[in-house]
Structure formats: C-alpha cells, structure tokens
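Apart from one protein chain that is not included, each protein chain of the complex appears where it belongs.
Each chain carries a letter (A, B and C) given by its place in the written order, and its residues are counted from 1.
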Amino acid sequence: MMNSFGQLYRLTSFGESHGKAIGGIIDGCPAGIAIDVGFIQYELDRRRPGQSDLVTQRKEADKVEILSGIFEGKSTGTPIAFVVWNSDQHSSDYNNLRDIFRPSHADFTYHTKYGIRDHRGGGRSSARENISRVVGGAVAKLLLKDLGITIAAYTSQVGHIALQNDYHLYDLSKTEENAVRCPDPEKAAAMEALVKQIRAGGDTIGGVVTCVVKGVSAGWGEPVFDKLQAQLANAMMGINAAKGFEYGNGFAFAGCRGSEVNDLFEMNEGQITTKTNYSGGIQGGISNGQDIYFRVAFKPVATLLRDQKTVGTNNEEVTFCASGRHDPFVLPRAIPVVEAMAAIVLADNYLMQQARVR
Amino acid sequence: MMNSFGQLYRLTSFGESHGKAIGGIIDGCPAGIAIDVGFIQYELDRRRPGQSDLVTQRKEADKVEILSGIFEGKSTGTPIAFVVWNSDQHSSDYNNLRDIFRPSHADFTYHTKYGIRDHRGGGRSSARENISRVVGGAVAKLLLKDLGITIAAYTSQVGHIALQNDYHLYDLSKTEENAVRCPDPEKAAAMEALVKQIRAGGDTIGGVVTCVVKGVSAGWGEPVFDKLQAQLANAMMGINAAKGFEYGNGFAFAGCRGSEVNDLFEMNEGQITTKTNYSGGIQGGISNGQDIYFRVAFKPVATLLRDQKTVGTNNEEVTFCASGRHDPFVLPRAIPVVEAMAAIVLADNYLMQQARVR
Amino acid sequence: MMNSFGQLYRLTSFGESHGKAIGGIIDGCPAGIAIDVGFIQYELDRRRPGQSDLVTQRKEADKVEILSGIFEGKSTGTPIAFVVWNSDQHSSDYNNLRDIFRPSHADFTYHTKYGIRDHRGGGRSSARENISRVVGGAVAKLLLKDLGITIAAYTSQVGHIALQNDYHLYDLSKTEENAVRCPDPEKAAAMEALVKQIRAGGDTIGGVVTCVVKGVSAGWGEPVFDKLQAQLANAMMGINAAKGFEYGNGFAFAGCRGSEVNDLFEMNEGQITTKTNYSGGIQGGISNGQDIYFRVAFKPVATLLRDQKTVGTNNEEVTFCASGRHDPFVLPRAIPVVEAMAAIVLADNYLMQQARVR
Partner (left out) sequence: MMNSFGQLYRLTSFGESHGKAIGGIIDGCPAGIAIDVGFIQYELDRRRPGQSDLVTQRKEADKVEILSGIFEGKSTGTPIAFVVWNSDQHSSDYNNLRDIFRPSHADFTYHTKYGIRDHRGGGRSSARENISRVVGGAVAKLLLKDLGITIAAYTSQVGHIALQNDYHLYDLSKTEENAVRCPDPEKAAAMEALVKQIRAGGDTIGGVVTCVVKGVSAGWGEPVFDKLQAQLANAMMGINAAKGFEYGNGFAFAGCRGSEVNDLFEMNEGQITTKTNYSGGIQGGISNGQDIYFRVAFKPVATLLRDQKTVGTNNEEVTFCASGRHDPFVLPRAIPVVEAMAAIVLADNYLMQQARVR
C-alpha cells in the first residue's frame, strides 16, 4: 500500500502538482540493462500537456532527470531515482480551490482523510503524478524489450463512438498517428470531432482504452491472490479516472455459454496453444503464452468549464466554474500511463518467476 | 503476492481440493472482537456445495475448525488459524485429469509454471480454495459489523437475463430467498429456468454479481497506488472465473459527459454528501462516505459435460468429456466469496486508516 | 511484520501453547523439492521437551502433520501448511498465571498491548511457538541442501564456561553427542554439571550459541537495508530470550585496529578468497563466499522455582513461585531454532538473488 507499487520491481512515487517536482524511485531493476534516457523522455512526451490541440495547452516541458542507479549507460542494480521539475506553476490560479470541494474530485476525500491538503492544482491527486508511473514504466519496458515483450494501448471508445473489432484487426502501429491515439483513422476523426464539440460546450467525455501485451511466456503470475489479471486490475484501477477493468472477453462473458467461449488447446508447430483466446492470455492467474489484452474504462474529466454547485470547506453551498487549461478527455494522455502500469506489473512478475525457477 | 492477501488484516491461504484440508491464517485481527463461530459456519454454508438443486451436488460438510487466536470467545490479537477438512474425496474420479490439460482451466499454466501439479480436482486451482476466503471474510465482517458496515452481494445477471435497476431499488434482504441469490423474485425464477435448461445440455453460463457496501466512513483508502477501488479490483479479479470489475457507473461512464455524471456536493443535515453517487462512494482512491458499489463479471464454468478437444501432457490432441458433479454457473456460490474479499479489503483499510489518525 | 517472516520464502506462524495446535504455512518453497518428512520430524525432535535429563520433562510428542503443498513426495510450489497438535495440556496448572505478571516474561506487555491474553503456559509467547520455526527451517534446509549449504549451531557458552577457540577448531559433528550440544566433550561435561547444580537451586542460567553456515555463494544479500547480517540479526533477535547478536569478529572488533582485522583478498586455486575471515563471510551486506558465522546471546530462563516478588492484574504486589516442569537453560533446545531461522533467511535470499540474475 501507500506510494509504492510492485514487489520486486517497485516504483515509489512522490510529488504534488505545484510542489517543486514530481518523481520517484525505481527499485529492483536488474543490473546491466541499457537505459536509454531518450526513450524515457519519448514516453514522457506522449503524456505531456500541449502535445496536440485536443489536450490541455498547459506548457510543461516535463524533462526527466536521472539522479542515481545508472553507470556508464547501464543499470547497476541500485535504485534509479528521477525527478521532473515543475515549471509552469500558475499556482495563484488555484487560490479559488483552497476553500472549495470540486465535484467528483478528490478535494473532499483528501481533506477528510488528512485534515490538510495542498490545493494547488489538485496537489497529490493531480494527474501530474502519472509522470512517475510513465518513467517507472519506461524502464520496465526496456527490461521487457530484451525479453521480446511489447505493450500497445489505444483508444477504443470515446463517448458513443467505439471500435467494433478486436485488436488484431487493427494496425496498432497507426495509434500514434492521430491525436486521439486510435488505430482506426476514420473512427479517430469522428472521435476528434466529438471531443472538440464537447469541449466547445465546456463539457468533457469518457472513453475506453484497450491494451495488448504480446510475447509474455507461459508461467508468469500468481495462482491465488494477486493473480496476474488481479495485479493488472489493481494497476489500472489505480490510474486517475479509471472506473472499470476487464480482460479477455470481460463483461461479455456474462452473456455466454461455456461451449461458446472455452479456449480449446491444440498443437501448433510443436507448441501447445489455444484455438481461440477469449481468456485473454491468462488462466488460473498465470499467463498461458497467448496475447494478454484488457480494457480500461475512464470517466469524463471532472473539471468542467461550466457552473457547478458544490460545497466549501466552511460547509456552505457555492457555485463553482473552473477556468484555465484543462483536458476534455483523458484518453490520449492516459494511454502511456496504461502501458506503463502494465509494464511495471509484467516486469515484477518476470522477476518473481525468475525467483521460482530452479 | 503469493498466498497472502492484505497488509494489516491479512489472510494467508493454503490447501488443495483433494489434500487433507483447506485452511488459512488470519493475521492482524485486533484483540477483543467477539468471534461468533456460528456466523463463520453460516457464511461457509452459503458457499457449500449441495445447498440447492442449482449447484453441484457434491457432499462436502465444510465444517470450520479454529485452531488458535481465540480465547474465551474473543480474538486475542494473535493469528487465527483455521482448517476445513476435506472429506468427500473421490480422488480416483480425477485420474483422467492427470495427463490432460482441460480447456480454460489452470492445468496447463500450473504445469508450465511449476513442472508438477496435484491434478486431483484441480488441486490448488480448485474453487474449494474459496473456503479460506470466506472464513477470512467472515471474521472481517465481525470486525466491520461493530463499525456499522454491511456488505451485500447479489446476482444481477445470468446469461441474457439482467436486472435493469440500480441496487437501491431492490430489497437486498430477499437475496437469500432463492437459489440464484437474486433479489428480484421474477428475474430469479427466469434465471433459474435458464440455468436448468443450460445444464440439461451439459453446458454452463456466465453472469454478473453486484456488491453494495454501506456504512464506510469518509477517509478510508490510499490516494495513489492501491486506491480503495484498485484494492477491490485486485480482490475481485483474484476470484476464480472473474473477468471484469467496475465500480460506480463503471464502463457506462465511457459514454457519458462530465455534466451528466459529476456528483455535486450538497449539505444534508449538517453533513457534506453528494446529490448523486455515480462515483460509487470513492473519489481519488478514498471513500467519501456514500455507498460503495461495484460489479464483477464471471465467465461460464469451464467444466462442460460435453466432448471438448484438448491436448495432453504428452502433447497429443485428445477429446475430453468431464463427468461427475459440477456447477452450471458460479454465481450463487461466488456471492459469499465476493462479500468476503470486500470485507477483507475494508478491514485492512480500516486498520490502515487507524494508523494514520493522530 | 506481524506473524510472517521472509519475503519470497515466507513462514507464517500460529498457535498458543495450550490452544489446539501450533503450526504454520510455508509459502514460496519452489516446486520439485523432495520433502523428507522424516527429516522435518528429526529436527522437531531436536527441539522436543524431554529429550534429555537437562531439559524440561514435559511429555510432548510434537508430531508434525503436513496438510498441503506436497504431492507424491515433492513440493508443488503451493503453500505447505503444517500442524503439531498440543497434547500434554495441563492447562489447569496455569490457573495461577491468569491474574499475575511473571517477572521478565511477556505477560505484562501482552496484557498492555492486547487487553486480553491466553495465560495458559504463556499462550502465544510460549517457546512452543518455536515449533513453527523449526518446521519452516527444516524445509528451508532441504532446499539449501541441494545447493550444498550446511548450517550447524552449537552451545559455545553456559554461564562462566565458554569455549575458547574458533568454530573451525572443533568437530561440529560431535555437537549432537551430548545433552548440552557442545562440540567440546570436556567443556560439555562441565556445562552439564553447572546446569544441574543451578537447577538444583531452582535457578536458571544464560549462554551463547554459535552458528556456522558453509557453502553460501558470493552475491547473496541486500546492500543497504536488510543487509544479510541485518536479516540474520532480525531472525535471531526474534527468538525468545535472545539478547545479543554478533557476526564475524563482532563486539571484539571494537578493540581492534583496521590493520589487524581487515580481510585481505588473495587468489586461491583460481578463486578470489580472503586470507582471514574476520568479516564473517559478509561484506557490504552481501555474502563473499566465505563461511558465515555468528553468535547469539541468550538470557537465563525467566521461570524460577523460587519465590519472586511481582504484581498482579489487580495492581497488587504478590509473591510468586513457579511450579511444574521447566528448562533450566534454553541453549540445547534453542540450537535447532537458531539453525532454522538462519535457514529461512538464506532460502529467502537465495530466491531473491535468483530473481536478480538475468
């Protein structure tokens, strides 16, 4: 619990939106991994504000600075600490948040839990905390890359516009080609138009991210508690605004018969594989060598550029209207976070499985 | 990870389906809680095979025996160990499973992970392991009861038959009145008929369980990783056959605008409450004092009384047909498990929050 | 914390002296280890009361019963649960302890911490809890044996009688040949005479156990917190009555100069070894391939067959004299416990190091 995630590959995160810095410590990265800081920065840039006209236009450079754990370009097995300095701090913009509980934000719950909170930009509850996750995940991706594992997430639904096909019918290399991060160019255009229309009304919209992991060997995961899917669910549901998680056939299983969705084993070039993959690559909490895929539902951004009724810290009802630069939806900037958290889970389970093999 | 769940209130589970016993150790239960062993047995009886004509007719008494941690009827603060002896062991029934990987079961993944497995009745991957969870949850419920917290789960969907209304429109005290554990008697009858029809064809069916927690104070949970909803997701997705988790408005959020689903704060008899509860009682990972509710999707039982193609440990393709006494759906027997895992998460977060308050 | 020890190889312990049973769960033992239950029982027998005329004459069979995790003689990678049933329960012997705080026992601190305690035979604070440790350690020894690691502890001091030489000047295979478990037969005889004399006076005596671990590869351990020696210290200082821990040259280092006690590296048959081993086989928290050796100081048993002044739960001063069957010193029965805890630490660090190696 608390601000660490993972057991053997472990990210500990710190930082408030308008404090000095956001950062973290990656502990447990094996020694000898080539650490490409350019790749880490690339991943951060995918999460950065201002990267397209669909997301918040805040100017945050978000340059990562590594403080330890790397020597002559390689991990040394010691903790990799990093910081991203907070620069574009219009903290006074947030003075009006000091005494107010914004609807569907964490202001009230932090206030109740701690009795004190850094209200500026949401403080610790800000999505800027995702920076730590993205860096932690980028290093995990470097570790997994050596094992032939790839992780690709994309926007599969925005509002009422949803992709109709399974992930393997899309060319996921196209995901980065549009601002929505949707691999279907037509749907992407429609989603983009929808988001702009909704933003024009000062409103926000929800959506779904699909994530696909290829190359995981059979045998990773835990059999009872913290099953591989349970760890992924934990990882995803810990991302701001995530409200649902399903893997494989997910909620659609509820309407299915066993005879329709059992994954029959077969021999395939001398390997045991499954004819179908409704299971989503995991059986009994342990990877079976097939693709792992899952979906994460996100709620609409809670910050509206509209009047909303709420309550202040003095228990008086007030009307509140946000100003400033905000995202109309979380999807495109959530995608590197989804991938990062998946990477951390997988790196952790890789190490865990290493420990078990004699 | 491994076979323990929870940090301060922690269940460690052991046992195989056809070993000597299933059991566990509850560590961290505070001292001085009245431990009603009759209540623990009642919860186990809700999970027991043979409790209705809708579920497996295996005869398992499943009597809990407490080995430690209770003195003169009260918890002492030391570990509460318990066992349920395995009795109805038709182990030879399972000889045909020794060399086969059943479709959509954990046989193949266990075999790959460990290189050795107890094939009898699924061994450790058997749903009998849920016994440990139910006992661990029953003690957690006793702890939470003193705090005024109730947890109630029910079947909200079986196949294509789904409840249409929100939980607060049902009388959840009726849940236990039918074999499906659905609080809507008419829907329950339809579900029951559906299950019998499907079972007659040697098939199985999926469904959804909804769970409602009332009485949790504002302020419980973790703000970043292991958010309260993330812990619940982890707990639920670790239950056999669970494939999806959503809380509050869940996946439906994806199609919504912020202005439709933000929960506005208001004053209510001197208390800050929310006008609506789309959030599902948690904001920023921390409880806000409203009802916590979530849904868990379950796949159809993988064991079919039909021929299925699969592969054996010798890498040869074979046809397999299960025999014996099996459940056609997991729902009614999964309900006490869902409640139990929720109870463990909440007890753990209660203790965690106690530690934080000065 | 709480009642679990170890991270990847983890023992969770339960049980009170006069409850139904003492036992535990070993989680994380790799699959495929041949589990010799006879060896586990042999280790338990070394800890058993009544094994010689020097220790308590209580009749406790202490037969271990394995409940899970072993299939056809091998570990399956799932939790190994075990119990030892409590049989020789003269619980009424302990009625006089219900309302009294015995000097230098845990009665008062348990009472203060929990507000309730099982007073019978010391309840959870009884040395019978060591049973769990010995079983957990016996399985760890089986794991380590495959790696060529041996662990041997012996009595090196009783009262004023101490061995004068280093461990390598004794034939440690002789340790089990006398009731004191001292490899020097003459000293053993003197120690035995001393203990008998002290016991005759209703008194007790302290001592020191030395433990030697051979065969650990270089590279095990943690470099900063939980250094290998720190884990050993934690393990040893968690044994009842342990009051001091030192490894290598230990407290004697305080009087030494660097030039006297630095361990110079040299080449030895193509291997890097150290000319001396004042360090005790660990440098910077990590094993260096030399023998690991350490010493643990034990206080005299607190239970005296003499009048002692103390205080009752009613805050009134009383005089108390123990009756019954008690040990005059802990040494011989502590030795298998010291070995067991060392084995658990090493098994855990072996798995941890496995996780790290790519």
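Rule of thumb we're sticking to: a residue touches a chain if its C-beta (ideal position, glycine included) is under 8 Å from a C-beta of that chain, and two chains touch if they have at least 3 such contacts.
A quick note: this is a predicted structure, and the numbers were derived from the prediction, not measured.
Only one of the listed residues, C:I33, C:I80, C:L97 or C:V301, touches the absent chain: C:V301. When the missing chain is restored to the complex, the residue among B:T78, B:T112 or B:N234 that touches it is B:T78.
Although one chain is not drawn, the whole complex shows that of A:E43, A:E60 or A:D118 it is A:D118 that touches it. Although one chain is not displayed, its contacts with subunit B can still be listed: residues 7-8, 30-32, 77-78, 223, 351-352, 354-358. By the touch rule set out above, subunit A reaches the unshown chain at residues 2-4, 8, 10, 12-16, 19-25, 27-28, 31-32, 65-69, 71, 74, 76-81, 83, 113-118, 123-124.
Although one chain is not shown, part of subunit C still touches it, namely residues 1-5, 7, 13, 101, 103-106, 108-110, 112-113, 124-125, 129, 157-160, 162, 198, 203-208, 218-227, 229-238, 240, 242-251, 253-267, 270, 272, 274, 278-280, 282-289, 297-304, 306, 308-311, 315-317, 352-353, 356.
As a working rule, only the chains that are shown with their structure count from here on.
With angles rounded to a multiple of 5, the C-alpha fit of subunit A against subunit B returns 180 degrees of rotation.
If you tally contacting C-beta pairs for each pair of chains, A-B comes out on top. Chain centres here are means of the Cα atoms, and by that rule the chain farthest away from subunit A is C. Distance between chain centres (mean CA atoms), subunit A to subunit B: 26 Å. A straight line joining the Cα centres of subunit A and subunit C is 46 Å long.
For subunit B, residues touching at least two other chains, in rising order: 2-4, 13, 113-114, 124.
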